[in-house]
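Every protein chain of the complex appears in place save one, which is left out.
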Amino acid sequence: MSWTLGELAQRLGLAFEGDPQLRIEGLNTLEAAGPSELSFFANTRYRPQLRATRAGVVILSVRDRDDCPGACLLSDQPQLAFARVGEWFETDDVHTPGIHPSAAIDPSAQVDPGATIGPFVEIGPRSRIGAGCHIGAGSVIGPDCELGEGCRLVARVTLVKRVRMGRRVLLHPGVVIGADGFGLVPEAGRWRKVPQLGGVRIGDDCEIGANTCIDRGALGDTVLEEDVRLDNQIQVGHNVHIGAHTAMAGCSAVAGSARIGRHCLIGGGAGVLGHLEVCDRVTITAMSLVTHSIREPGEYSSGVPLMENRQWRRAAVRFKQLDRSQGRPRPKDDSHD
Amino acid sequence: MSWTLGELAQRLGLAFEGDPQLRIEGLNTLEAAGPSELSFFANTRYRPQLRATRAGVVILSVRDRDDCPGACLLSDQPQLAFARVGEWFETDDVHTPGIHPSAAIDPSAQVDPGATIGPFVEIGPRSRIGAGCHIGAGSVIGPDCELGEGCRLVARVTLVKRVRMGRRVLLHPGVVIGADGFGLVPEAGRWRKVPQLGGVRIGDDCEIGANTCIDRGALGDTVLEEDVRLDNQIQVGHNVHIGAHTAMAGCSAVAGSARIGRHCLIGGGAGVLGHLEVCDRVTITAMSLVTHSIREPGEYSSGVPLMENRQWRRAAVRFKQLDRSQGRPRPKDDSHD
Partner (left out) sequence: MSWTLGELAQRLGLAFEGDPQLRIEGLNTLEAAGPSELSFFANTRYRPQLRATRAGVVILSVRDRDDCPGACLLSDQPQLAFARVGEWFETDDVHTPGIHPSAAIDPSAQVDPGATIGPFVEIGPRSRIGAGCHIGAGSVIGPDCELGEGCRLVARVTLVKRVRMGRRVLLHPGVVIGADGFGLVPEAGRWRKVPQLGGVRIGDDCEIGANTCIDRGALGDTVLEEDVRLDNQIQVGHNVHIGAHTAMAGCSAVAGSARIGRHCLIGGGAGVLGHLEVCDRVTITAMSLVTHSIREPGEYSSGVPLMENRQWRRAAVRFKQLDRSQGRPRPKDDSHD
């Protein structure tokens, strides 16, 4: 698997500088790439690495050309071009379609002959697995699930019940979809569980990261529209609705019945409280908590900045004192507020 | 499976308004329910949906009666009444007790003949599984565990060792109970692992959400009293003690040896530091960090409110400056504090 610089330029439709016969046999970071490897430059933080790179070819914007010591491919979107090349270099073992003899498949389940079912997989009653699906080892698919064409459950994924997915959905190991929502109602000093009668619907081309959980709806479904991208360790409560093309970073969480718009970016560890609405094209920065609905696109934050601990302790004490002045005669200067 | 409005009223012991012969065949949200479906109204946020609902019957409080366009069942606790009806409409595939031929069960383990053991389950030495238990596919139960009657491990649950559970405990997929606590002691610039010699005890009627972890004790046990309810993705450290009827929302965490009281509510993403005590009937709001013991029932919070990012940046800078004034001559107006 190798291409010349000229071949790469042609396949990508990009201009280049350098010897068109230069042969590229792999991809690597600016720092580690050697003369037969391709790299890319998109984050200005790495300009020193660009200037020192030994990479055979670098994909970069024309404005960064002068910082590149060697050959280059010129692109307005270097990372996108690099992602495309990356796909050509990706190797995956080929799986022959078929069902591993150890799999436990309910007689009422339907598995397309073009699907691959790995070892130690259970498929429950009335579930349907589409053509080209790959169900990795140790996955458990409960009753009444549907997987469209080309879904991939890498390994040890659980679909509890009533999970319906579109095409090309990618689920990483440890994902749990369709577990009971957290529905409790107090009754005489104890908790009574609220039955969770809904399901989960997941659109085409969604990707769900390792150990992420998406509960099924209490009534009606929890919904991810198409092309939603969830990182690892995320929690999505029952009856949440997430709009198309929204991406959520690791350890973020959305509580029950919240509604997130399209093209949103939710930072790592951020949280959205239950029953809120977040409109399209909202960015929430890392570890912020959304405590009210957001009606305007834009970037939102909470939290306070990182400080050296002793300095922080003093500021924190002052924060606690902030409430005091309110109930009292206001100092003269506050009239400026 | 269907009931008339009159039958529902009688079974629930509730007054109703409307045609007693009206037949209800399912449950749904106010927004989606049709004329043969039942819904409920408990959160005032959804009053517009109540006014517009096409639901055949709505369970609601008498004070909301006038906002309901159709028939209704009158209850002081609409959500509780709805939870009860929900149980009648819940359907689950019946599992015949017995042991799947693929299961790997240690000869010294005891499995009650009334228990159901799914495929690809391992049960270790000296463990005991009570009557009516359901051990879902891919679960691993290590040595010296005990499960009381009617416990349910949905699928892919791990009980590492020395986990003793009461009756009717419900564990969702990906749960890990009884793993080594995080005990380290420095020795000559490296870490030495502290042996974790205790176990975990879980009371009757507890529910543990998907991918939640509860470590076993270092010495003595990690304990959940009865009717504790944990959502998904929660972390409970070694030797934590959680009182009866406490509920914790998703992604919250309790560090080692902390003690949480009874009837507490811990919000999503909240944290409790190690060795602290939280008394009964304490509520911690979402993403707050408990940094000192709490001796008085009530509601506690930390964090700062969500703001538009530019506004937040300015406030955050001012927060950093809050410490400065302390070590200096105080401005005159501060004397008001």
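Residue numbering begins at 1 within each chain, and the chains themselves are lettered A and B in the order written.
Everything below uses one rule, namely that contacts are C-beta pairs under 8 Å (C-beta built on N, C-alpha and C of every residue); 3 or more make two chains touch, one makes a residue touch a chain.
Every value quoted in this text rests on a predicted model; they were computed, and no experiment measured them.
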item	value
Touch with the omitted chain, as defined above, among B:Arg11, B:Arg51, B:Arg65 or B:His292	B:His292
Of B:Ala71, B:Ile99 or B:Val176, the one touching the omitted chain in the full complex	B:Val176
Residue among A:Leu14, A:Val185, A:Cys279 or A:Val304 touching the omitted chain	A:Val304
Touch list for subunit B against the chain that is not drawn	102, 104, 120, 122, 124-125, 138, 140, 142-143, 156, 158, 160, 174, 176, 179-180, 182-187, 189-195, 197, 211, 213, 215, 219-220, 233, 235, 237, 251, 253, 255, 269, 271, 273, 275, 283, 285, 287-292, 298-305, 307, 311-315, 317-319, 321, 324-325, 328-334
Residues in subunit A touching the chain absent from view	27-29, 32, 39, 43, 45, 77, 79-80, 82-84, 86-87, 89-90, 93, 100, 102, 118-120, 136-138, 154-156, 172-174, 205, 207, 209-211, 227, 229, 231-233, 245, 247, 249-251, 263, 268-269, 286-287, 303-309, 312-313, 316-317, 319-323, 325-327, 333-334, 336-337
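We adopt the following convention: only the chains that are shown with their structure count from here on.
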item	value
Whole-Å gap separating subunit A and subunit B, where each centre is the average of the chain's CA atoms	25
